[in-house]
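Complex shown without one protein chain; remaining protein chains in place.
For clarity, chains are labelled A and B in written order, and residue numbers in each chain start from 1.
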Amino acid sequence: MMSKAMSQGDRIIQMGLCCPALIICGVFVWLLFDVVSQGISGLSWQFLTQLPADAGRAGGIVSIIVSTFIVLIIALLVALPIGLGTAIWLAEFADEDQTGMAVAVWVRRSLQLLAGVPSIVVGLFGYAVFCQLLGLGYSLLAGGLTLGCMILPLLIGSLEAGLRAVPCTYRINAVALGLSKFSVIRRILLPQAAPALLAGLILSIGRALAETAALLFTSGYVTRMPESVYDSGRVLSVHVFDLAMNVPGGDKNAYATALVLLLGLLLINSVLKKVVNIWAAREN
Amino acid sequence: MTKSVAFGRKLQHTTPQDISLQSGPPAISIRNLGLSYGGHKVLKNINFEARAGKITALVGPSGCGKSSLLSVVNRLSDLQACKVEGEVFIAEDNILHSAVNVLKLRRRIGMVFQKPSPFPMSIRENLLFPLREYGVKGDQLEKTLEDNLRLVGLWDEVKTRLNDSALVLSGGQQQRLCFARCLSLNPKVLLLDEPCSALDPRSTQIIEALIWHLRESHTILMVTHNLAQARRLADDVAVCCLSDGVGSIVESGKTAQVFDFPAHPVTAEYLGFETAEVRSSD
Partner (left out) sequence: MYRHKVDIKFVGLLRLLVMLAACIVLLIFGFLLTEAWPFLFSEHGGQLFTDAVWHPTTGQYNLVPVILGTLYTTIGAVSVAVPFALATAIFCQFYAPRWFGRLYTSVMEVLAGIPSVVYGFWGLVVLVPLVASWQGSGASLLTGILVLSLMILPTGTLLAIAALKQVPSEWIQGSYALGLSRWATIKNIALPASGHGMLNALLLQSTRAIGETMAVLMVCGNSTLFPFGLFEPVRTLSANIALEMAYAMEMHRAALYSSALVLMVMVFILLFLNQFQNRLESTANGKS
């Protein structure tokens, strides 16, 4: 795309466009530097392994981390079977006949809408259905179920793309041998698509980890160590919110928790990159 | 019509064992076949016979619909949004009838494609996976594995590394593995879609010898653009040509007859041109 020669006018425009890029970089460096520099002082082994005390001002976040894990696992347990099943149907069965194609159009439309629903609204839905109608109350289970609904569109999108990327020759050969689709999917397509599926899964975990609003009224605020999935528990992002907004003097631990959250997401992001690279290497 | 329904039923109850017990390879008869994609005609008025236990080569310029024609015979055409008219008889059954169990049909008809395409698993599993799918068990599995790898001349080359990925084999070996994979299901009909065109001359020679060896026990319908190969192998030849964008069979018959005394001017032009080219390159 680049050509060596640049006119005088282009040089000026280059300068002009350089500024917004630098401003953006500057602001984000400021944001990250702030969180890291303020958070690192509060971060310690004790912080990660102690229970919160004094409304979170003192102590650590071990129960918060445990709650976060439980909510994430429940969300994945819910979203993965539904997501994988839907993705398999969309990628492998929807194109078989006219009806399937028509249904697929509507399924995709519905998932697009779901992806657009604001997380606070999903939270309201979760509250009305899981907490009240199903009688789960504020609980990790209700939070996980709500979060599962939220990450479904992203998960299905990436799983379907992963399945579709598997070369078609395998499918044609399998059909010519008269094999059942079930065993072809199980023995060939899923193993072949595994890295892409894993990447989609990690992406969804990242999204789930960053979510706050949907969990405010579903998994709740309680900072105790959860004893079962029916207990209420606070996730990392809600902890940051609560310490910053409702607890005077909670800033220090809010910073440290935010840093833990960012590090977790960074870890997920780098694992994702690695998985994608492995996949790309296998393709070649 | 009742016959084809009966055929469907008959196939439903066949197992690998009783297929091998069935009588010899069947003849294929294609009658008034037409094929169109979304209103656009690709093939029309296809009429020819593939004799039982013989090799019939389907030749013609690229893009004339030879491969599409082949895919009708095992109903692979079902996968695409295309409309098929006419009749295809295998032995006495019209396999285009809607009541035919296509899964059993495809099992009885082996197909090998242009590009060698083993499954992304071990050499052993490439053969055993389809067999298990059909309920073959125990010692029978290992025996079928060895028999078929021997049949395609691959056994001595791979017997020490059966658990290696099939994808590390050379192109020619992969193609022979694909032959072994489809032969292990005991088909009586083989559809070969330019099986040598992606291979080097040495591998082509081996595959050609294999095809020759499979003659008589199988009815073979083979698409090729290599006229020399058609001449070497085929008992019969059908020439497919395009006219006004629609493919049709302009001539078919015994190989020597068609090559040496083409009845149709289009055939003469196609064969003459190609043969001259082949000779000059030799």
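Operating definition for what follows: a contact is a pair of C-beta atoms (placed from the backbone, for glycine too) under 8 Å apart; a residue touches a chain by one contact, two chains touch by 3 or more.
Quantities reported herein were computed from a predicted structural model and do not represent experimental measurements.
Visitor: Considering the complete complex, identify which of A:Leu48, A:Val66 or A:Leu124 is in touch with the unshown chain.
Guide: Of these options, the touching residue for the absent chain is A:Leu124.
Visitor: Would you indicate which residue among A:Leu48, A:Leu114 or A:Ala194 is in contact with the undisplayed chain?
Guide: Answering carefully, the residue with contact to the hidden chain is A:Leu114.
Visitor: Contact with the hidden chain only, please: which chain B residues?
Guide: Residues touching the hidden chain, for chain B, are 78, 101-103.
Visitor: Touching residues of chain A against the unshown chain: what are they?
Guide: Touch set of chain A with respect to the missing chain: 1-3, 6-7, 9-10, 13-14, 17-18, 20-21, 23-25, 27-28, 30-31, 34-35, 81-83, 85-86, 88-90, 93, 96-97, 103, 106-107, 109-114, 116-122, 124-125, 127-129, 149, 152, 156, 180-183, 206-207, 209-213, 216-217, 237-238, 240-241, 244-245, 251, 254-255, 258, 261-262, 265-266, 268-269.
Just so we're on the same page, only the chains that are shown with their structure count from here on.
Visitor: Taking each chain's centre as its mean C-alpha position, how far apart are chain A and chain B in Å?
Guide: That pair's centroid distance is 48 Å.
Visitor: What residues of chain A sit close enough to touch chain B in their complex?
Guide: 169-170, 172-180, 183, 187-188, 191-192
Visitor: Under the touch definition given earlier, write down the residues of chain B that touch chain A in their complex.
Guide: For chain B paired with chain A, touching residues are 74, 76, 79, 102-107, 110-111, 113, 115, 117, 119-121, 129-130, 133, 178, 181-182, 185.
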